[in-house]
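Below is a slice of the complex: some chains, not all, each in place.
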Amino acid sequence: MLYFASDYQEGAHPRIMQRLLETNLESTEGYGTDAYCTQAKELIRSACSCPQAEVHFFIGGTQANATVISAVLASYQGVISARTGHIAGHEAGAIELGGHKVITCPEQDGKISASQIQDLVTQYEQDGNRDHLVMPGMVYLSQPTEYGTIYSLSELTAISEVCRKSGLFLYVDGARLAYALACPDNDVTLPDLARLTDGFYIGGTKCGLLFGEAFVLTTPGRLPHFFSIIKQHGALLAKGRLLGIQFGELFKDGLYTELGKQAVLYADLIRSALSSKGYVLPISCPTNQIFVTLEDAQLKALEEHVVCSFWEKPDACHTVVRIATSWATTQEQVNSLIDLL
Amino acid sequence: MLYFASDYQEGAHPRIMQRLLETNLESTEGYGTDAYCTQAKELIRSACSCPQAEVHFFIGGTQANATVISAVLASYQGVISARTGHIAGHEAGAIELGGHKVITCPEQDGKISASQIQDLVTQYEQDGNRDHLVMPGMVYLSQPTEYGTIYSLSELTAISEVCRKSGLFLYVDGARLAYALACPDNDVTLPDLARLTDGFYIGGTKCGLLFGEAFVLTTPGRLPHFFSIIKQHGALLAKGRLLGIQFGELFKDGLYTELGKQAVLYADLIRSALSSKGYVLPISCPTNQIFVTLEDAQLKALEEHVVCSFWEKPDACHTVVRIATSWATTQEQVNSLIDLL
Amino acid sequence: MLYFASDYQEGAHPRIMQRLLETNLESTEGYGTDAYCTQAKELIRSACSCPQAEVHFFIGGTQANATVISAVLASYQGVISARTGHIAGHEAGAIELGGHKVITCPEQDGKISASQIQDLVTQYEQDGNRDHLVMPGMVYLSQPTEYGTIYSLSELTAISEVCRKSGLFLYVDGARLAYALACPDNDVTLPDLARLTDGFYIGGTKCGLLFGEAFVLTTPGRLPHFFSIIKQHGALLAKGRLLGIQFGELFKDGLYTELGKQAVLYADLIRSALSSKGYVLPISCPTNQIFVTLEDAQLKALEEHVVCSFWEKPDACHTVVRIATSWATTQEQVNSLIDLL
């Protein structure tokens, strides 16, 4: 059986496991106050060319999103997101549980634009009853998006400008960021993210770690007592060093970059094969996710050999499925998949 | 240097690491729907002699407590706890963030009694303005308590009876449960907990795992849509199998029992040594934690060789410290510590 | 100056003031446990032909909506509403503050349909990841809607059927209900509302009272400890009798019915005048609100003599304004307005 269902179906990259094993019996302080966390944070700051940044670790993406958004927003504020944003649909209402509205925008292949954000702000500001409305306080983007597409540097710059002008906190969910950074088409680097956003997280769970997301807060002190906020959200790992050890290894010797590149390379091979064989790719995306429309008979045949993800049913006899490569995908698996198509 | 500061200062028991390594490159479904989770849950149900129980995994204790308490209580209800209960003091207000009052009782060495609970309920019921009060809806105990003491079977039975009579959900925080179960004095087994409580969690983080707590809900279906509630609290691990693999190994071949026994044995050795050398142990507790009163000069000398935890300052020239053994403590470390005392 | 800005710009109907005055120096118990509240509730139950209903009083609409929705929904559930529903836009995020998502539908003149609700439910149920989504738990309608339109009996019956089949709590916001009940076109009575919904509120603030909304819970006991929930939301009036006295008078001798009829009659006169003079009424609605499109020059002229509400600007040189009649509108005012048009 070939597994292409998601990028979190295996454990961790062997180098990560090796590091966890080597350090396993050392005694350290808890809650991320150890030397491994300190080092990992320094490596991340350096990779982002943002020496002043605060770095805080989380265990998963929904946890990171819910905690950060709750820390950023005042009670009467909401967060702007694409209708397809992870926080808008797939976090079981975690943002609302924290007391805040997700103000949704129509999206284009998962992306929203600076002008849409500007329009929402203008609409709020010009409404005579604005004190009865939810005030936009923050913008949530995903890079890459839930559809695998990416924001260009010019798009992100425009969004950043609107946010700064309007006092909106710009936050980027980078659950799969490694696969955006690795795209040949991509022109948004980690230092760009640190420069243009107020905060973003570098996803580890889907990019080689057992688990872990590193939230980079670009203005230190912007979220006072954030440690207590993390604790209060049940998001503080007792053995915090597990995150430090993993991220420390991920950002050593270019592992993070390499992992992403390989997954995107394999995804590109699969995309080319699909295109050349005449399959329809309903969303054109350059990262590790591939969306392909199959006739239901084709899908049935494929499913005997391949595990992939159901995405949606555009009509009665077709299905869109998602194929995802990852750091764990092998050349052999890719070849087998292409042979099957 | 000797490390006796806590029971979460190392990684995981070598057998746990070995299992994670062996399974690392397998592909499985996410979110705990894999076979490892299924097996681990079955092992836990079996260890609890509670075949109908639901088992849900969490990553840490505060997360488990906050999610469970929030799922159990109606908005107008609060949870009864000892004033020293973890939820009352050391979770940065996580329970209140979830909307609920922690109704505190004075404690005796960390424990509260059936009659105290009964009194709170009676007081509520007899108050003519009770509709203006917070209704007690749940009881939170820790076994062992934050002071390392344990509830006896007769104490727990009495509490259980009050709870059932009054419709209170009885919940036990078992962050260090292995060390209670392993005490020679203990007469409360896992099946007793399953029989007498409505839910409890078996702590992994402090008892041999990298991380993880297994919540046992003794009446299935009692908390509808609990999976969504876990997700909504940011508590759902994408690679859920990491919890299944770890708990599966912990409950195989008596590892869990053995881990606890060894830690308590070592703690008993240290306690005996302390007593025989005339140290004052302000709290008499039989588990893996030892509380000892030191003169500040003694403490200073000790701290050159041993890392332990500050607990409190009873007066200007004495300090109470906590020494904790764990699954990772070795005979050699114990001997060295005793030599130093 | 003529005031047609809203239906809450005056105090209370003279009969209401009279009753408050007559009873002013009587001593009664607080918090709505007095005889006036008991009588008023009985009158409302009777008007609804729903002898088993619970009636609870609130001070205002947002308060009623937030408290009821929070009492009805489980944490992982959301409430379905038209995009233009009051809870979706004009309550400053009160529903989200209570922890719940407002799941919005596109609307037609303020209304949503049974099939839209059914589609949302089906979509949720058929989603393989539904445990990661917000579950629809409730439907919120306004009668009349925010655009002054009304649901017909057949529309409401169809919605009720979908809700009952799917376990959704059907809730109707009746802030301006008197003006719906009074429409010649209307075929939904109070007993229909009691029969088809799970709860609805009869608005007093906009229909003749100083303030007050009467929430009718059609199945008694459905929301346990609702008194405490009201208190917890800061929604319990110390001198609860003020609500009982007002609603008691409102439901005596047909005052409530009469108030509504007169306001709608006057609105109809204004609508006829507008139509006959060639004005454009962008929304066709039969209740006490009139939406009319004016050239900006016309608006400027009108505003010298009339206060009405800005609604929206459809283009650069036109404005839609809202004219509202109420129980306090007089024939004289209506004549003057018509003369001015």
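We call the chains A, B and C, going by the order they appear; numbering starts again at 1 in every chain.
FYI, a residue touches a chain if its C-beta (ideal position, glycine included) is under 8 Å from a C-beta of that chain, and two chains touch if they have at least 3 such contacts.
If you're wondering where the values come from, they're calculated on a predicted model, not measured in any experiment.
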Inset, instruction - Of the identical chains, 3 are shown; go ahead and state how many the full complex includes. - result: 4
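Operating definition for what follows: only the chains that are shown with their structure count from here on.
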Legend entry - Between chain B and chain C, the fewest steps along chains that touch one another: 1
Legend entry - Distance between chain centroids, defined by C-alpha means - chain B, chain C (Å): 50
Inset, instruction - Can you check how far apart chain A and chain C are, centre to centre, with Cα atoms defining each centre and the answer in Å? - result: 42
Legend entry - Approximate Å spacing (C-alpha centroids) for the pair chain A, chain B: 33
Legend entry - Where chain B touches two or more other chains, by residue: 228-229, 231-232
Inset, instruction - Sort out for me which residues of chain A touch chain C in the complex. - result: 75-76, 78, 89-93, 96-97, 99-102, 128-129, 131-134, 310
Inset, instruction - Enumerate the contact residues on chain C facing chain B in the complex. - result: 70-71, 74-76, 99, 131-133, 135, 224-225, 227-229, 231-232
Inset, instruction - Spell out the residues on chain A that touch chain B in their complex, using ranges where they run on. - result: 3, 5-6, 8-12, 14, 17, 20-21, 23-30, 59-67, 91-94, 97, 205-206, 210-211, 228-229, 231-239, 242, 307, 328
